[in-house]
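Heads up, one of the protein chains got dropped from this complex, but the rest are sitting where they should.
The first chain written gets the first letter, and so on, giving A, B and C; residue counts start at 1 in each chain.
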């Protein structure tokens, strides 16, 4: 699956209020993404940031959520944060470990996955994702990992969550390659095509970044619904390649709690791989 | 898979010579079929008579032969004769037990089976087999079991062995239903079609009956190559629906040895299910 | 995780409906006679019965009048003969039961297509046979790579699939060893799934050996604990196939009245599997135990903290 590309310069904003713990932008992003998983039943976990967000959700808002790893694991109970999505800790103590044929054919394509949680290198306003190349396919400026399972996850998971850092290079007017379909050219066309082609997925429903939380409006377009504490609309506009829609009821994301931060810092990412 | 139909009236001929053990027609048939398996590597075992013939071969001429059961077993070492081809004794001690999807897709269709060993209710001169109905399909005189795996075994096993009792009802000019293809209308057409359609199988190579042993000649037609001790050409002609080809070098099948008979009577079929 | 443990009566009452397509799967091994009998007892009607090998259980269900149609690939009493109750309604002028017929691989491929949400599954079978002529759902399909034609079968999606297993936990995570048949595919393909087990185990038993799991609880609607629920079929490591039963069924099933009497004595007049096992008697059941143990050995998954 897609892996966020490039270094992650990560400013540390002040805490949200007096006495509140300080936290990094990455920590806020991971916490916000985890909270979006409340109430979800079966989540397909992507490599990179999705992995830590989903594991945090499992320890907080969604303890009964079943974690599916494309490596062939259902019902993982990782004792430590898996560095890769094929880590031995996702196997020991899982409810089922199966071949990848079975995982993709019967679990994913068969319709058991509620949320597919992906990263992205480029995304457009309709949630279409590129994780393949920057530049021309035949002689790319940057060769990215490619689809992995993202392409079929985007089509077969009931809904798609995305977690990625915002930048003018990643939130673009036009992605260089469509690896995983989102709302195509807009909701109307996307709904027609999904129906005609019998997709199980209803497409992207949330994008969580280091600056805020985006959902998709009735046109199938990203709309900023919440700004993280300390983030500004100017920052958002400076890190996006189109004029973004902003909710009239724009909220502020509640800051990470001490418990959430403790889980990230002590259990999930003690070496700061994702949050440094 | 196909199962020989109807009762098996089984005369007991005299032994082949002075001091030789007496044996039944069924015993001769099973022994002759087992011997044909000498040198074979992987055999797909059908229900009924093939099951006992193959298990006898494994204990005599082909100890290293791998037994494949469509139930999903490779490398079975049955401690007793399995009554059905899904018996627990074929599982315990086998080298691999897999789903039927895997067995049919990867083992059979994938080309690992050297010999598919089938029974039949009707067979024609070109080795085409009916195990589906006697009479009209929609309102049959007799409803038979149907294909089971026989249809795909006939197409994908490298060669097909058949074991069945001869009778005017079973060796017919025209089978009522083609469940499993043999040499179709003759070798030339069969070879062309197999090549065009990419079959792995080269079709039937031997039919062993209670009267003798048939192989297939260059026209793809059955030719009687051996008569069992005590059997006559008259008997053969009386139990066949066409004028059979007979080898100019017609042999007599060597009678069952004491060791072969002991294995059948004491180990494989002590209750005489197949040989009564 | 909430428990899905239910009685067979409740599971069938709630999950099996008149007119449903029902697959009680299991190839020789693990055939849920207990579920079949409960369906008879609750007098379901108009069912489409799917099974690779209808076996005695569908012969009994057809005799009891629950079925409208049979979807299958091999119709017989293995090693014994025919299925006589089914023959009575499929031969000659009495052919009232609808038959939809495939080969074994065709049926497996249908379940696999259903499990994988595919519109068809290709296979190399049926060439030059009469099967596609009598079953228009078996269709040729051309390879998009210009290398010829193979056959396709359509997905089979049962309304209910019933499987029997050695063990499951209360949320339906199910483990099987021995013959696996097409149970996994039939279960994933189904709208609703009933798992019947010899033994209910703690979740920790399942999680200790996750590669042994054939279906996850997420697709399971009810877990029924029913020891001896597969008799006269068998359960690897628990009991042997009751071959005598298979032989005895032949004369019974040849006679419509004897069949009806059997159904009365062994199904209608009993309130469930415990009564059935009691009626069979401890001696007969004890004789079906394996002749000895054959332990799998232990593998180590390792703890990774």
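Everything that follows uses one rule, which is that contacts are C-beta pairs under 8 Å (C-beta built on N, C-alpha and C of every residue); 3 or more make two chains touch, one makes a residue touch a chain.
None of these values were measured; they are calculated from a predicted model.
> I'm checking contacts with the chain that's been left out. Which of C:140, C:251 or C:281 qualifies?
Selected residue, touching the omitted chain: C:140.
> From the listed residues C:13, C:134, C:170 or C:205, report the one that touches the chain absent from this view.
C:205
> Kindly state which of the options C:245, C:268 or C:301 is in contact with the chain not pictured.
C:301
> Which candidate, A:98, A:120 or A:268, sits in contact with the chain we can't see?
A:98
> Name, in rising order, the residues on chain A that touch the hidden chain in the full complex.
Counting over the whole complex, chain A touches the hidden chain at residues 1, 3, 47-48, 70-73, 83-88, 91-93, 97-101, 104-105, 108-109, 132, 137-152, 155-156, 177-181, 184, 193, 196-200, 273.
> Kindly note down the residues of chain C that lie in touch with the hidden chain.
Counting over the whole complex, chain C touches the hidden chain at residues 117-124, 137, 139-141, 143-145, 147-148, 150, 152, 154, 166, 177-178, 180, 205, 208-209, 211-212, 236-238, 240, 290-305.
> Applying the definition given at the start, please give the residues of chain B touching the unseen chain.
Residues of chain B in contact with the hidden chain: 41-42, 64, 66, 73-75, 77, 79-80, 87-89, 91-98, 102, 105-106, 109-112, 156, 198, 200.
Just so we're on the same page, only the chains that are shown with their structure count from here on.
> Name the chain whose C-alpha centroid is most distant from the C-alpha centroid of chain A.
It is B.
> Roughly how far is chain A from chain C, going centre to centre by Cα mean, in whole Å?
The computed centroid separation for chain A versus chain C comes out at 41 Å.
> So the centre of each chain is just the mean of its C-alpha atoms; given that, what is the distance between chain A and chain B in Å?
The computed centroid separation for chain A versus chain B comes out at 59 Å.
> Using the average of all C-alpha atoms in each chain as its centre, how far is it in Å between chain B and chain C?
28
> Would you pick out the residues of chain B that each touch at least 2 other chains?
none
> Enumerate the residues of chain C that touch no fewer than two other chains.
Residues 112, 184-185 of chain C touch two or more partner chains.
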